[in-house]
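Contents: one structure, followed by commentary.
Here the complex is missing a single protein chain, while all its other protein chains stay put.
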Amino acid sequence: MAHVIQSAQTYTKTLFILLFLTVVTVAVSYVDLGQGANTFVALAVASVKAYFVGATFMNLKHSGPTNIAIFVVSVFFLAVLYIFSVADIWTRVIHAPVL
Amino acid sequence: MSTDSATVTRKHAHHFKDGEHEFQSSILGVWLFLSSEILMFGALIVGYIIYSGRYPEMFAEGAAFLDKRYGAVNTVALLISSWTMVMGVRAAQTNNNKAVVKWLLATLFFASIFMVIKYLEYSHKFHLGIYPGKFFAPVGEAAGLDASTALYFSFYFCLTGLHGLHVLFGMIGILWVLLRARKNEFSENYYTPVEGVGLFWHLVDMVWIYLFPILYLI
Partner (left out) sequence: MGSAAPGENYLNHEKGLKSWLTTLDHKRIGVMYMITVLVFFAMGGFAAIMLRTELAAPGPGVLGEGGVYNQFMTLHGAIMVFMVIIPGIPAFLGNFVLPLHLGAADVAFPRLNLASWYCLIIGAAITMISLFYHGVDTGWTFYTPYSIETANGTTWVVFGAFVIGFSSIFTGLNFVATVHKLRCKGMSFFRMPLFVWGLYSTAILQVLATPVLGITLLLLLAERLLGVGIFDPKLGGDPVLFQHFFWFYSHPAVYIMVLPAMGVVSELITCFSRKTIFGYRAIAFSSVGIAVVSFFVWGHHMFVSGQSEVAGVIFSFLTMLVGVPTAIKTFNWVATMYKGSIQFASPMLYGMGFLFLFTIGGVTGIMLATTALDVHFHDTYFVVAHFHYVMVGGTLMALSGGILYWFPKMFGKMYNEFIAQISFIFVFCGFNVTFFPQFILGAMGMPRRYFDYLPAYADLNLLSTIGSYLIGTGFLILLYVIIDGLRNGADAPANPWGAKTLEWTAASPPIHHNFENEPEVTAGPYEYR
């Protein structure tokens, strides 16, 4: 596969997007939207930032399907760890003592 | 797109067909290593999220002791350092070793800002008797902290400590590449170590992109 050399402009634009998103997420944190909504927004913004770091800075856009697959698969199994663990924790029933 | 790099003979390990083959294999190897790091940090973050769901008030009490301005500055520092890093990779790809050195020095500079702020945060906590685990003994402004917040701060130290350790590892890697750039080792035909170290550095940045909101904002 050929080496794609991205332009300096692309990288600099990406940096400004990331800095802007940082300002957004800090600003939102000062507004109380409720615990759930605050968490969701913060993690969503973080994920968008992570996308830009991964796709542009880490060159995943031009690295081929294998490298992208490695990244996606690792995040997937991390999600499995979380989902199954909380599937246990959230469905635990505390039984009152019989004695 | 130029694939001339595949035809230019460059010293490469004997089991690879050419320099290009070695480059693609090395980058694949780096991504596999990064996937290990994602699972390791990720598992720790999953642990944190599970506990913060279990003890929301206690986590909120502890989190109030973190200064999100420090966290924000650290985030900005790492983002800029990621940019200087990738500009350094680009300099190597365009045969400019001198620029590689400059961009990598800039990366180390912003990484150092991160470490200095971390040092300030940690020493502030230690000053208030906020240590991990059984050494937790809050005094002064922190005296009102419930003993159970020791668990929150233990997570905080584990997460930021492990991340900080990786920042240090990254800085060592960047320094190594910088020294090689000073000897004009990189060119469009060979910049694998710059790219590889860069990928590691971006992962360290990516972990912080999640740690910042998780620890400081929510």
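Note that the chains are named A and B in the order they appear, and that numbering of residues resets to 1 at the start of each chain.
We adopt the following convention: a contact is a pair of C-beta atoms (placed from the backbone, for glycine too) under 8 Å apart; a residue touches a chain by one contact, two chains touch by 3 or more.
Owing to the predicted nature of the structure, the values given are computational and were not obtained by experimental measurement.
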Selected from B:W83, B:F114, B:F155 or B:W208 as touching the chain missing from the view: B:F155
Interface residues of subunit B (partner: the chain not displayed): 13-16, 21, 24-26, 28-29, 32-33, 35-37, 39-41, 43-44, 47, 50-51, 54-55, 132-135, 148, 150-151, 154-155, 157-158, 162
Positions on subunit A where the hidden chain makes contact: 66, 73-74, 77, 80-81, 84-85, 87-93
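By definition in this document, only the chains that are shown with their structure count from here on.
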Whole-Å gap separating subunit A and subunit B, where each centre is the average of the chain's CA atoms: 15
Touching residues on subunit A, where the partner in the complex is subunit B: 1-6, 8, 11-12, 14-15, 18-19, 22, 25-26, 29, 35, 38-39, 42-43, 45-46, 49-50, 53-54, 56-59, 63, 66-67, 70-71, 73-75, 77-78, 81-82, 85-86, 89
Sites on subunit B touched by subunit A in the complex: 1-3, 5, 24, 27-28, 31-32, 34-36, 38-39, 42-43, 46, 49-50, 53-54, 56, 68, 72, 75-76, 79-80, 82-83, 85-87, 90, 93-94, 188, 195, 198-199, 202-203, 205-206, 209-210, 212-214, 216-218
